[in-house]
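Encoded as structure tokens, the structure appears first; notes follow it.
Every protein chain but one is kept in place in this view of the complex.
Chains here go by letter, A and B, matching the order in which they are written, and residues are numbered from 1 within each.
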Amino acid sequence: MVLIQAIIDGILVGTTYALIGIGFTLIFGVMHKLNLAFAAASIAGAFISLMAWQSLKWLPVPVVFLIAAIGAGALGYFIYLTCFRFIPLKSPLATLMATVGMLIFLDEVITHISDGKAQDYPGMLPTARWAFGGLDIRVDYVLVFVISMAAMLVLLAVLYRTRLGIATRAVAQQPVAAQLCGISLDRTNAATFVMSGMLGGLAGAMIGSSAELLSNLLPLQLTVKGLIVTVIGGLGSIPGAIVAGLLVGAFEKGIETWSVLARDLCVMLLIFVFLVAKPAGIFGKLNVRD
Amino acid sequence: MLELRGLSKHFGGVRAVDGLDLTVREGEIVGLIGPNGSGKSTTVNLICGVFPVTSGAIAFRQHDITTAPPHRCLALGIARTFQNIRLFNELSVWQNLWVAQNSAKHRKERGFLGRWVGGRGQARRSVERYLEFSALAAKRDEMAGNLSFGEQRRLELARALAAEPELLLLDEPAAGMNHEEVGQLADRIRALKADGKTVVLVEHVMELVMGVTERIAVLNFGRKIAEGTPAEIQANPAVREAYLGTGAKV
Partner (left out) sequence: MDYIYGLAQTIGVHTILGLSAYIVLQTGQVTMAQAAFYAIGAYIAAMATTLWGLDIVVAIVAAAAVSGAVAALAGFPALRFKGLLLVVATMALSEAIREFFFNFDYQIAVGDLKVGPAGAEGFRQIRYFYERGWTTLQVAGFIWIFVAGIMLFLWWLDRSRLGAVLRAVGEDELAAQSVGINLTAVKVSAFALGGAIAGIGGALYGHYTTHIEHGAFNVITATFAIAYPILGGLSSVFGTLIAVIFIQGLLIQGLPMLIGGELRNLLFGLLILLAMNIRPRGLIDERVARMLTGLFRAKPGSPHA
């Protein structure tokens, strides 16, 4: 029973991992490069909202979350400019390194802002519980689930029902042809970074509110976990990232009931199993060419 | 020397190569022609182990190389050039030739230490020879990426030769060449035959194929539709139809 409870909690919270995974995979799908700074930017957005909340105590909680999303979205654009826009395509190592530089930079900034300590973050009805057939479900986890799912649906709607979305998918598949059709590569890519940034910022806010704490250790932890989710789901696959996010969330919480110490080690083992058995990921296709 | 038996390669539903039988005798220059998409380059890739074979067999000097990976094929004595030149652009001309000396013959001559630890001295004579052959001696320290197109083509061929193979698979070596260059290439290929090498030439440039080969196999949709001397092939109506379609008046 405890296990089922844990798995449910894991699925609910796993939506945040899914959001981070989607962010990585979206950028990879469109630019065929990894933005290693994505998770850090997401948490940075959350920290921006934290600072806003700390200075303007009267801000309603949903606005705080919105600030996180907007802040991370802006950071996404900044990352696009500094790491992708001006670096020539034939230097993939250079863009990778640039995002690494950004990761290091953001991680340090966050450490400085937080003074090396975890900071309090607003929660959503943190004490409310639903009793449900022997299970004790946290209302705030459910809210996280609902909000994150809603965000994913909005993203999918944008991708499949708007012109921007079509442009994004076109650029992902055939950048040259897309340009020939009059699509501005620069604006589309920038929009992709802003969209994924906003998702990430929301994820950061959700993670913070579910623990009522924003930890300065989150950027690195989330980078590793986010990449694991992305790879398990398949590089470039959004449905894969969603499924993998829930899977990893459930797996993590499940292992925790057995041993908290073993938790991270087991997540590593999980990705090794996937890398060995199905390196392309759940929904991915292994590209023969680099 | 080289024998393909019922060689087939399917990419999903597409039969790139379909039951190909081909025999190449030692010392021959054999041409492999056909319209675009007929499976010529795929055949080369199959022989060299770049693609896994769907069915059929490939034998080289009685060795079964159907599943042999590319580096093993080279060690046995088969070298190839690429249609769209794959030089090591960041290495010098000299280095491009140097790294190719991996055949069984080289292994025996130089031993493990000689091949890896030995400096340029040991390989100098051998590499110099190929620099001379391809008229690139003056550019030996130039980065391959900086060469002109013609020079790159020559280097591509020289690199395959530097591996001192017995069988050479040339994949459209004359693409983009002008008349004079094609003539020079033809001379070089004839020189290879005089040197005892066997050549399989995949080509579109008919001037080269008809002028240099002794025997030609024609592919269409992955199948061999004709085989014979250049004169026979030129007169063959099935070949004309494959290239020009029915109803053309030539």
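Throughout what follows, contacts are C-beta pairs under 8 Å (C-beta built on N, C-alpha and C of every residue); 3 or more make two chains touch, one makes a residue touch a chain.
What you see is a predicted model; the values in this text were computed from it and never measured.
When the whole complex is considered, the residue among B:Gln95, B:Ser126 or B:Asn236 that touches the unshown chain is B:Gln95. When the full complex is taken into account, the listed residue touching the unshown chain is A:Ala98, out of A:Ile8, A:Ile22, A:Ala46 or A:Ala98. Of the options A:Asp9, A:Asp107 or A:Glu252, the residue whose C-beta touches the omitted chain is A:Asp107.
Where chain A meets the omitted chain, the residues involved are 28, 33-34, 82-83, 86-88, 91-98, 100-109, 112, 220, 223-224, 227-228, 230-231, 235, 261, 264-265, 268-269, 271-272, 275-276, 279, 287, 290.
Touching the omitted chain from chain B are residues 48, 50, 69-71, 74-75, 79-80, 82, 86-91, 95, 98-103, 115-120, 123, 141, 143, 159-160, 163.
Operating definition for what follows: only the chains that are shown with their structure count from here on.
Separating the centre of chain A from that of chain B, both taken as means of CA atoms, is a distance of 49 Å.
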